[in-house]
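Only a single protein chain was left out; the remaining protein chains are all shown in position.
Showing chain A:
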Amino acid sequence: MNALPLMLIGLAMFAGGYILYSKFLGDRVYKLDASFKTPAHDLQDGVDYVPTNKFVLWGHHFTSVAGAAPIVGPAVAVIWGWLPAFLWVTVGTVFFAGMHDLGALWASARNKGRSIGTLSGRYIGRRGANLFLVVIFLLLLMVIAAFAVVIKNLLISTPSVVIPAWGAIVVALLVGQAVYRFKMNLALVTVVGVALLYGLIFLGDAVPVELPDPFLGMSPATFWILALFLYAGIASLLPVWVLLQPRDYINGVQLFIGLGILFAGVLLSAPAIVAPAVNDAVPAGTPDLMPLLFVTIACGAISGFHGMVSSGTSSKQLDKETDARFVGYFGAVGEGMLALGAIIATVAGYRTVADWEAVYGAFGEAGVGAFVDGGGAIVRDGLGLPASVSATVLATMAVLFAATTMDTAVRLLRFVVQEAGEAAKVKINNGVATVVVLAIGLGLTFSQGSDGAGGLRIWPLFGTSNQLLAALTLSIIVVMLIRKRRNPVPVLVPLAFVFVMSFWAAIVQLGDFYDEGDWLLLAIDVVIIVTAVWVAFEALVATRRASREPPEAPDADAKEVEARA
């Protein structure tokens, strides 16, 4: 089969989902109301609550949710063949992710723009809010460890990416200075910044950097991991305008460019798919497709992390409630497109099935590396760029995504540590808190070997906790819908599915970790299982309560807004 029809079918499904299903959800289930006074207007403060143009808001939302995760997940999961991954990404985006992101946005907008964590306090009970903190902590921790390994692998497998990956930090620093110190025109700065970044890509391609082994008394892998953690620690402590903000911005712009390049490459080269549709000869040690596929691909099909973005920030900026359809649902579609691109790159970017099987020799071994090589070949055939340059472009894109997620996650975890300290009546300053976070993160990474070789084993575990978060968000939406006496089935069915799959996956992984003697991951997995049972219990209690209580008045939310005014 050729990849071009596959891409077109996928895009058509996304378009159909947006045009038909999101309209159904908006009109019949969530009943979006253009006259509802959104928190952005109701509580407008010029800081958090700012009515924002829906295209700009979509840009924020999409770039915050899309990162390395929708690339890593599908790239690992195509080991079961392209068909399962393709179906889960497309069906998942249309019926799961879009519904979830739109629902979280709606739920939050109907509740003064409060976050899912706070909402779980209101709709599920106080324990629900604590539960939420545990899941968030694990999620952030695993993201740091997994992405450090992802970046390290790319820096070693694609030496040409070393210069652009680290040089991008300098570009971001310059952009920050240009914008804030010299108040230069942003459009101009953007063009120059992107040009500089691509200049670095060509430079990196001409001068690949391969570290000697041993380097400074350690293997290159160990060195890169340490360097990445050091970078993440420093970046998270700097004032945000210096590095984090311009870096996020350049990444956002780069996301659109990279996505454009990848899809144009597929369109123009129409590569043949070499990988099997369903791989019936998976390498030894590969876990069963059911249920692991559904946690390996989390972002790109359904991801609880989106709920955090939807409810924490985007909902406070919604100009009209009806914009939620575009911002929430179409934001999920954007990420689905990235995941689709990753699938195509990893299954159609190789010449023969033997080449492909050589790359996918073991579960979790081929990840972003396969995306970079395969995607590089496609872009070369489609756009005529030299293969090494194309691969460097994609590798840079992946490294930048992973690195920005990493430094932001370190920053957020620092806050969690400080909050935990406050609860224990100990004041922890920024430096100490960051050191604590880095130590735990490094411990988790190096528990997988001193070169982090087994680091991607964390990946399915990360997906599991991510799906658990999604289940928590979906149960809040179900409770809200029941209280309003609306049809909860479009939310209830995906909720049950996601919950069963992630719970099942957690149990399966428990056995694997036990066999491997990996006690740290085993312990984390046990915590996840306990939280999962807890989520299910709390959600059941809350839904029962909601269906027994008298229905909410149809204008309850609007009344609440009026009462404040």
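In this text, contacts are C-beta pairs under 8 Å (C-beta built on N, C-alpha and C of every residue); 3 or more make two chains touch, one makes a residue touch a chain; residues count from 1.
Methods note: contacts and distances are computed from a predicted model.
> Which of "DNA helicase", "Urea ABC transporter permease subunit UrtB", "Multisubunit sodium/proton antiporter, MrpC subunit" or "Cytochrome c oxidase subunit IVB" is the UniProt protein name of the chain not shown?
"DNA helicase"
> Using the touch definition up top, pick the residue from A:S108, A:T158, A:Q317 or A:T543 that touches the left-out chain.
Checking the options A:S108, A:T158, A:Q317 or A:T543, the one contacting the hidden chain is A:Q317.
> Tell me which residue among A:A34, A:V47 or A:A563 touches the hidden chain in the full complex.
Checking the options A:A34, A:V47 or A:A563, the one contacting the hidden chain is A:V47.
> Check the options A:L119, A:V179 or A:A546 and report the residue that touches the missing chain.
A:V179
> Touching the missing chain, which residues of chain A?
47-48, 50, 52-53, 55-56, 59-60, 64, 179, 185-187, 190, 239-241, 244-245, 248-249, 252, 313, 317
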